[in-house]
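Below is one structure. I have some questions about it.
Apart from one protein chain that is not included, each protein chain of the complex appears where it belongs.
A, B, C and D label the chains in the order they appear, each numbered from 1.
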Amino acid sequence: MMVVKIDKQKWSSGINQLKSTYDVYGPAKQGKTYEFQKLGSEQLPDLTVQNTTLSPKSIVFPQSEKMFSFHTDENKSGHHILKEMNNQSMPKAVLGIRPCDAKAFQLVKLNFDTCEYKDPYWIRAYESTTLIGLACNNPCSTCFCTSTGCGPFSETGLDVLLMDQGDSFIAKSLTPKGENLLKTATWSDSFDPATAESILKSGKEKAESKIASRVKTDQLASKSIMKIYEAPFWDDVAFSCINCGTCTFSCPTCWCFDIQDETKGCQGIRTRNWDTCMSPLFTLHGSGHNPRGEKTSRVRQRFMHKLKYFLDKYNQGIMCVGCGRCVRLCPVNIDIRQICNMMNSYQPS
Amino acid sequence: MIEYQKKIQNIAERLLNEKKVDVVLGFKKGTIPMMNQPCLVRVPDETQKLVWDSNCGINLTNYLTNRKERIGIIAKGCDTRNIVTHIVENKIKREQLVIIGVPCTGMIDKAKINGLMVNEIAEVSEHNQEITITDSRGATKTIQKKEVLQSNCSICKYKNPVIYDELVADLVPESKDIDRYEDIRKIESMASSEKFKFFEDMLSTCIRCYACRNACPLCYCPTCFVDESKPQWLGKGMDPIDIRTFHFLRAYHCAGRCTDCGSCERACPMDITVRQFTKKLEKDCVELFGWEAGLTLDKRPPLDHYKTNDPQSFIK
Amino acid sequence: MQNPYLPYPVRIDNVTIATEDKSLKTFKFIFLDPNDEKKFAYKAGQFAELSVPGKGEIPIGIASSPTEKGFVMFTVFKVGLVTAYLHNMKAGDIMGIRGPLGNSYPWDLLQGKNIVIIGGGFAFTTLRSSIVYMLDPANRPKFKDIHVIYGARSPGMLLYKDELAEWERRDDINIHMTVDRTDDPNWKYNVGFVPTITEKKAPSASPDTYAIICGPPVMIKFTQPVLEKLGYDHDHIIMSLENRMKCGIGMCGRCNIGKELVCKDGPVFTLSELNRTPREY
Amino acid sequence: MADWEPKIVSFFCNWCTYGAADLAGVGRMQYPPYFRVVRIPCTGRMHPKFFLSALREGVDGVWVSG
Partner (left out) sequence: MEYERILSASGPTGGHLVRLSDKKEPKKIAWLQCIGSRDMNRCDNAYCSAVCCMYAIKEAVISKEHSGDDLDCAIFFMDMRTHGKEFERYYDNAKTKKGIRFIRSRVHTINPVQGTDDLEVRYVTEDGRILNETFDMIVLSVGLEIPKEIVELSKKLNIELTSSKFSKTGTFKPVDSSRKGIYVCGAFQGPKDIPQAVVDASAAAAAAGEILSSARNTLTKKPEIIPEIDVMGDRPRIGVFVCKCGINIAGVVNVPDVSKYAETLPYVEYATDNLFSCSQDTQDKMAQLIKEKGLNRVVVAACTPKTHEPLFQETLKNAGINKYLFEMANIRNHDSWVHKDSPEAATEKAKDLVRMAVAKVAMLQPLKEAELQVNQTALVIGGGISGLVAAKTLSNQGYESHIVEKDSTLGGQAKSIYKTTTNEIVADELKQLINDVTTDSKIHVHLNTTIKKVDGFVGNFQTTLVGNATETVIPHGVTIMATGASAYKPSEYEFGKDSRIITSLDLDQKLINHDPMLKQLQSAVFIQCVGSRENNRLYCSRVCCTHSIHNAIELKELNPNMDIYILYRDIRTYGERELLYRKARDLGVIFIRYSVNNKPSVAIQNGKMSISVTDHVLNRPIIIETDLLTLASALIPNPAEDLAQFFKLPLNEDGFFVERHAKLGPSEFATDGVFLCGTAHYPKPIDESIAQAKAAASRAVTLLARKNIFTSGQVAFINPVNCSSCGICISICPYSAPSFIEKGPFTGKAQINPVLCKGCGLCVASCRSGAIHHNGYDNGQIFNQLFAITELPN
């Protein structure tokens, strides 16, 4: 572990330094919203924003990603045989990611990096990414990270944790990747680790105290899947849902995807695109039968997956980091906090 | 607004008590500021949870599609116009509905209000036509509601319900001499390269979540064209051409039917001004056919029927 | 890192029409690289993604048996974009196969047991794989009695007719063919729905008897109570599910039933396992 | 631009313009070979999808006539 102090003047020079070795990402205004973007040559991350509208998951898991290429010209060799795309790029550094979003990668990793199968695209992208988190001094009113095994100062999944001290950052490296990055940026003004810890500790307590929003998850593991599944409240919960993909696309922990072939003439690619369990098409059989044809079953699937199936399958907590994006963005105010509490407290009669 | 709310609750309670309807479709208080949630009330006791304020922008007609029970629905001017379209297009029967009309003074635009404060908004309240905003640090600001209206509400021509069975308040005066198409004319006057750039920028942040489509009461097809697989002619990825194709064709499907209720724009998580597409077609319908959507149960929209004497001057 | 999304290139060796209405065709594939055949070591009951570049992938149960070497075989029902295209392909065309995927029928558990195979319609493919596998001289002794109840809408809709006839002649397997209805005077087997024939022909339950059911939802729905009536324990009823899948390796998120992923944790489940999951199949 | 050869897809109504295009041939009228005619049973068959899709496929122009 290494702790350094980054003077705000050195902040920008360090970032420019990084850009020769890394593709550097940070929050930036895009249209009317703030999103993580690859920063241009003189561009600095805009750290004034509480959090971006969309999660930074697309840096590792793009919404559209080319998997393979092929050609169908029978006069040339290798026709109809898929070839892996060369998706290799520079290592990525994500500046200013919030602890919740960083933790989300840890949860998603459980899906993409299993003992049976490894998703090479996600894993490669993830492994080449260094996450420089910015502790939340001012969490949003919709943040409930403290009840999801995370928190405004959580270090899980981060390579470096930054804390804004006004005119400087305290940067704590948490992994060798993080250490490397600090070195590359020549952010090397060392800072006393013990002092850092105490600053972080008080900062953490202060920030956590600001989080008023909480969910209860303690009873979830002990309840049977079938009982919660059959609970009577799902119709009401789902009533206002309009089946859009806002919640899933903005969520840092949603990973579902679809695979599609696209061709133009003899050239083709196989891509994968984000998909959403809110869409009836997600599970529609070729025969027309749909196991989750009703809106209620789809809304239930989303919450059951996040709050129950995932929990049961991996025993690593719920599949939610409490970033509050779906709460803020849902056009019809479906609030995962309410639903989580309902599920947690549900007693079948 | 509070008077409206009380009246709505009373009407809903009465309708349920008198068994005139099986359910009442309205809003309940949301969990975050400036957000209310569409809900169904089934028993008279629950009518107290119905709310009404300037955050009821979701078009409840969207929830009527293909329902079988008798429904009391709380509806603003634009909503009633969509109810008309729904009835014309066989999505619901007039006899099933008791329309609780709300003379509307406009809905407020979350984004505009968020933009007024540096910190996060903690609470928004309203009194008469004034809005008071409190931020997370306790700072407050009071402004006129008309300054923060949703952009569709500020150019609304039909604030009052066009069809109703109950009315929660006296009709409000309609705005006269509104120029609804200033923005559209601006786009129309662009050179094609400018237009291209304009739409490219406008849609650059679209994430294809389809919230605009799904928030729209007009979009009720069992299978949307973007989801057609035989043939699948529209790519599903983030190709800008596919995204544009989606938005263009969605707008075409709303031609002559869109009431500019603003649900699409309100639903967009990326704050894209998708109404500019539908409004262009609305303008065309007005200019070519003298048609405004959802005003009559007797006629179908201009592009919906065959007439030998349709104007042909545009075919040249 | 092995890319689990990358199919093995194969050549279509031949295409045969499997049913009289031509809605099913059987494809035999040969691996372009013989080493891939070794890598593609499968068990009866597993499936694979057939990959048609430009059209997409579809999960299909493997119809050939691991004991049949030199090719893999699939019988495909024409239902969507990929299958429609596949049905128009011809011998010599190149495409891909990705797999084997999913679990298989629990062959270790089934050793030394009586097996009742109940199949209907075009879901008979992995059951053919299982039958051929069990009838292999090296394997037959591992199993006790084998019963097969197989139904189709009409005689012309039965899959693998030649093999059925051949099995029919053997005495180490009991074949009970049935059709929903027929006016074919030469039809000498059963007429009636699978559940009815099951009730008549299936051996009664015992700790040593396992039923494998594969068929359309309506057949499964009505066969379950019959088996229960015959005394079959839910642990002894084995079923194979067909949910919509894309990745086939448990990552894309659509095929789950509860916490189980049909593509990876299934598609084969016992009824008692399924009882613990939501009925989203 | 001088050498630019556009590719234009022409949707022609079977009953009028398609026949007119035939007549143009009968009359040996000469025109540049940029057009590819898709015969449709009536211009009523013309769907916005066809415009959008044709443009998406990279044609330079869509001509509907009938």
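Simple rule for what comes next: contacts are C-beta pairs under 8 Å (C-beta built on N, C-alpha and C of every residue); 3 or more make two chains touch, one makes a residue touch a chain.
Please read all numbers here as calculations on a predicted model, not as lab measurements.
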Open item on the list: I'm checking contacts with the chain that's been left out. Which of C:K38, C:K69, C:K90 or C:K188 qualifies?
Closed with: C:K90
Open item on the list: Given that one chain is not shown, which residue among B:G138, B:P173 or B:P231 touches it?
Closed with: B:P231
Open item on the list: Applying the definition given at the start, please give the residues of subunit D touching the unseen chain.
Closed with: 7, 9, 14, 18-19, 21-33, 35-42, 44-47, 49-50, 53-54, 57-59
Task: Absent chain, residues of subunit B that touch it - done: 88-91, 220-223, 225, 228, 230-231, 233, 253, 300, 303-306, 308-309
Open item on the list: Even though one chain is hidden, which residues of subunit C still touch it in the full complex?
Closed with: 15, 17, 21-23, 78, 87-90
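We adopt the following convention: only the chains that are shown with their structure count from here on.
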TODO: Please list the single chain whose C-alpha centre lies closest to the global protein C-alpha centre.
DONE: A
TODO: Round to the nearest whole Å and give the separation of the Cα centres of subunit A and subunit B.
DONE: 32
Open item on the list: Could you work out how far the Cα centre of subunit C sits from that of subunit D, in whole Å?
Closed with: 50
Open item on the list: Quick check on subunit B: which residues sit in contact with 2+ other chains?
Closed with: none
Task: Two or more partner chains touched - positions in subunit C - done: 80
- [ ] Go ahead and list every pair of chains that touch.
- [x] A-B, A-C, B-C, B-D
Task: Contacting residues of subunit A [partner subunit C, same complex] - done: 67-68, 70, 72, 79-82, 84, 111-112, 114, 116-120, 123-124, 225-226, 229, 255-261, 263, 268, 270, 272, 275, 277, 282-287, 289, 291-292, 297, 301, 304-305, 308-310, 312-313
Task: Contacting residues of subunit D [partner subunit B, same complex] - done: 48-49, 52-53, 56
Open item on the list: Going by the contact rule set out above, which residues of subunit C touch subunit A in the complex?
Closed with: 1-7, 9, 32, 51-58, 79-80, 83, 93-96, 217, 242-244, 246-247, 249-259, 264, 276-281
